[in-house]
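Have a look at the structure that comes next, please.
FYI, not all chains are in this one, though none of them got moved.
Letters A and B mark the chains as written, and numbering starts fresh at 1 in each.
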Amino acid sequence: MPLIIIKTSEPEVSTDRVEQIHEQAETILSSVLKKSRDYVMSILEFDQKISFALESGSPTAYIEIKNIGILTPEITEILSKEITAVISKNLGTNPERVYIEFQHFERHMWGWNGSTFA
Amino acid sequence: MPLIIIKTSEPEVSTDRVEQIHEQAETILSSVLKKSRDYVMSILEFDQKISFALESGSPTAYIEIKNIGILTPEITEILSKEITAVISKNLGTNPERVYIEFQHFERHMWGWNGSTFA
């Protein structure tokens, strides 16, 4: 952690663009959550079948952001703004068609390197 | 939110059938949770490699349902019944091979339109 999973209805973009999205999203998580870039993971899933607001033909994204440590309303507000901008800019998604789920975890509920952070 | 993600071991079905599953699932969430259809998102993932009860050859589904606001035992009971029926009817899945995870969220833990619902 921190970790971000981005599911988009858009078809796969170029490798360069994929790397840019990874890099921009990870930089935001690292900066806002004050965690080293070395611990940030990001996952992109293209071509998802997503319907939203009675419509499935427009670019739509569903994002999950996970962290060890409390995510306050102030933090989720900033993350929502900045991550939505990345999606909008790189994939042409209308911000009104972007949902983000936030979850925080206790240290023993996150595994890494065959152990946990407890 | 509400949001539903349906992962099925079944191969992709026709576009018409995909739209029917979206429509039926979203109608149930909207109706049971008393939220506008305009805020319901549904995601379908086909061809998933799923093993359950020591067996991976039969149609199997794993579903996640997420909502802002408490999901009581009464509500999850109704949603499990109605959503499982949609999967069973449209994809031929035995209800005994359907799992549903329910999660509820505080308002600041859900982002939309570059902000949150806080």
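List of remarks:
Everything that follows uses one rule, which is that a contact is a pair of C-beta atoms (placed from the backbone, for glycine too) under 8 Å apart; a residue touches a chain by one contact, two chains touch by 3 or more.
Bear in mind the structure is a predicted one, so any value in this text is a computation, not a measurement.
The complex in this file is a homo-oligomer whose displayed part has 2 chains and whose full count of copies is 3.
Assume only the chains that are shown with their structure count from here on.
Subunit B has its Cα centroid 21 Å from the Cα centroid of subunit A.
By the touch rule above, subunit A contacts subunit B in their complex via residues 7, 48-54, 56, 60, 62-63, 71-73, 76-77, 79-81, 83-85, 95-96, 98-103. Remark: subunit B residues 1, 3, 5, 18-19, 22-23, 26, 37-46, 66, 105, 108-116, 118 touch subunit A in the complex.
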